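Removed: one protein chain of the complex. Kept in place: all other protein chains.
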Amino acid sequence: MFAYIVRRVLATIPVMAIVALFVFSLLYIAPGDPAAVIAGDQATPDDVERIRASLGLDRPYLVRFGAWVWDILRGDLGVSIFTNLPVSTMIQQRIEPTLSLMIVTLILAVSIAVPMGVVAAWRQGTWIDRAVMGFAVLGFSVPVFVVGYVLAYFFALEWDLLPVQGYTPFARGFWPWLENLILPSIALGSVYIALIARITRATMLEVLQQDYIRTARAKGLNQSGILFLHALKNAAVPIITVIGIGIALLIGGAVVTESVFAIPGLGRLTVDAILRRDYPVIQGVVLLFSFVYVLVNLAIDLAYTLFDPRIRY
Amino acid sequence: MSTTTLPPGVNAAVPMQDIMPPVRARGGLFGFIRRNPTIAIGGLLVFLMVFIAVFAPFLTSKDPTALAPALRTREPSAQFWFGSDMLGRDIYSRVLYGARVSLTVGFAVAICASAIGLFIGLISGFIRVADSIIMRIMDGMMSIPSILLAIALMALTRGSVGNVVLAITIAEIPRVSRLVRGVVLSLREQPYVDAAVASGTRTPMIIIRHILPNTLAPLTVQATYICASAMITEAILSFIGAGTPPIIPSWGNIMAEGRALWQVKPYIVFFPALFLSITVLAVNLLGDGLRDALDPRMAKRL
């Protein structure tokens, strides 16, 4: 078990190395002078020269990469071209809203989607099932910012139930914090709910056909005991796997959701950085999100044993 | 049959009645629609959108890029069916022309990503040395959330429809490669492929005869989903200002332009959003239908 954990953790290192190499190389894949690319169209030759120097373009590629990785390992993600602030500082300033948004969305989505999928599987072929599946297709099809605008229009503008935009730090109280996150979470969660509800339904359908479910029914268990104890525990591994994979959707969606709801998080930082071609910031954010994604999925891998005693490492 | 006709000593059993109404089988077009409603609805809507995109110039008399500063932000009316934006451009025309960008990006990405992914997947599935390297790279790429990857790529290049297609394609390739590789690896275990290898059939022949036909169904389904997600990604990229150049009317661009005014003029955002959602929905429905029809096993999985 311990050996497995060590092996599994070590196995993520090459993945992270490739992510790092990829993110680092992005700048050099682009056609033309990377310094000029970063500097943008309105740059003076002076700007380009300054950027060239900061990138250390005179050194060999792998040496630059090594130096870059070494800096990252020490927590130094470089300096923003636009604000001249360290990227790590900028990320620190913006991380709370994004983290809050993602955690609230995660909790909301899982607690809605799993029961939805379970009920749809149980009532397969009925109008409930069709409604859930219909919702799932809609969730996949309506882009996050569209959901966001529709929700904000009705719940905030028309009915005045919730704040339209903005973010209140957690330090200012739970409810003010949550109030601002409800609509963004639903908007961001719509795809995620669709994804989880669908995999839950599909897995549950498979599990419900198993012989042990028949045994459970023959024992006289009631429907909820069968569904939520006997069946759901067996369906848990594929479901939590998809919950982990789907975090990529949350990360991508957060960038947009934060723009719609004017939440000053990492997503907004990314969008601003793109518009200013602030490449170190883009690299830093992409790298951070990717590492979080890899680590979350690693944690989920390691959690499999909690749900299925047959899995042995 | 009445008992009087029976020979002596023979007793007929009481016939059992059916306890449910008979099953009626439907054939023809109506039967097909009944059995595959998602393909029918999705296909019809996709066809409609393609029609709109192709015949946009005939469906509107207004130039989607014509400025009319005097006629800014008009509500939807007989003159401006979907209203006009803050530069006085007709949103109806812009939305119709916007279908061109979305569909082009969707189809182009689906085709490119499938083709390249198929190629990489085949190599990976057949050449063991390449496999471990390719799959490590794909693992790494898949660890970067695809929208983020597309954003990072777009940040480097000039906004153009071609670059949008390229950026989204790169982000989608790992998933297709994985899918194809999985199919190849499972097919290689099949006895008939073993037999073909044992009888000295050359690898390209095996690929053409045995592997490709079996890859086609899952790949088609995957391509539809890629098409749908590419259209959403294009809209997202345009919406945050990293996609199609603003002069080209795309649904994402129209929404991006309406963003500042959405609280007072929600229709600017509403109409492109509606068209985008319907189109993506149609493609997704088509994908679901194809999946159910082409691969029952996959349908069970998801």
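Every chain is named by a letter (A and B) in the order it is written, and numbering of its residues begins at 1.
Rule of thumb we're sticking to: a residue touches a chain if its C-beta (ideal position, glycine included) is under 8 Å from a C-beta of that chain, and two chains touch if they have at least 3 such contacts.
Methods note: contacts and distances are computed from a predicted model.
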item: From "AtuA-like ferredoxin-fold domain-containing protein", "ABC transporter ATP-binding protein", "Cytochrome c oxidase subunit 1" or "Acyl carrier protein", the hidden chain's UniProt protein name; value: "ABC transporter ATP-binding protein"
item: Among A:L106, A:A216 or A:V294, the residue in touch with the chain that has been omitted; value: A:A216
item: Contact residue for the chain not shown (choose from A:R94, A:R201, A:H230 or A:R268); value: A:H230
item: Options B:A12, B:I127, B:M205 or B:A260, residue touching the unrepresented chain; value: B:A12
item: Touching residues (missing chain, whole complex) on chain B; value: 1, 6-7, 9-16, 18-20, 22-23, 25
item: Residues of chain A (touch criterion as defined above) contacting the omitted chain; value: 125, 210-212, 214-222, 229-230, 233-234, 307-310
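Simple rule for what comes next: only the chains that are shown with their structure count from here on.
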item: Centroid spacing, where centroids are CA-atom means, of chain A and chain B in whole angstrom; value: 22
item: Chain A-facing residues of chain B, complex; value: 136-137, 139-141, 143-149, 151-157, 228, 232, 235-236, 239-242, 255, 259, 262-263, 266, 269-270, 273, 276-277, 280-281, 284-285, 288, 300-302
item: Touching residues (chain side chain A, partner chain B) in the complex; value: 14-19, 21-23, 26-27, 29-31, 37, 137-138, 140-146, 149-150, 153, 157, 164, 198-199, 202, 205-206, 248-249, 251-253, 255-256, 259, 270-271, 273-275, 277, 279, 282-283, 285-286, 289-290, 293-294
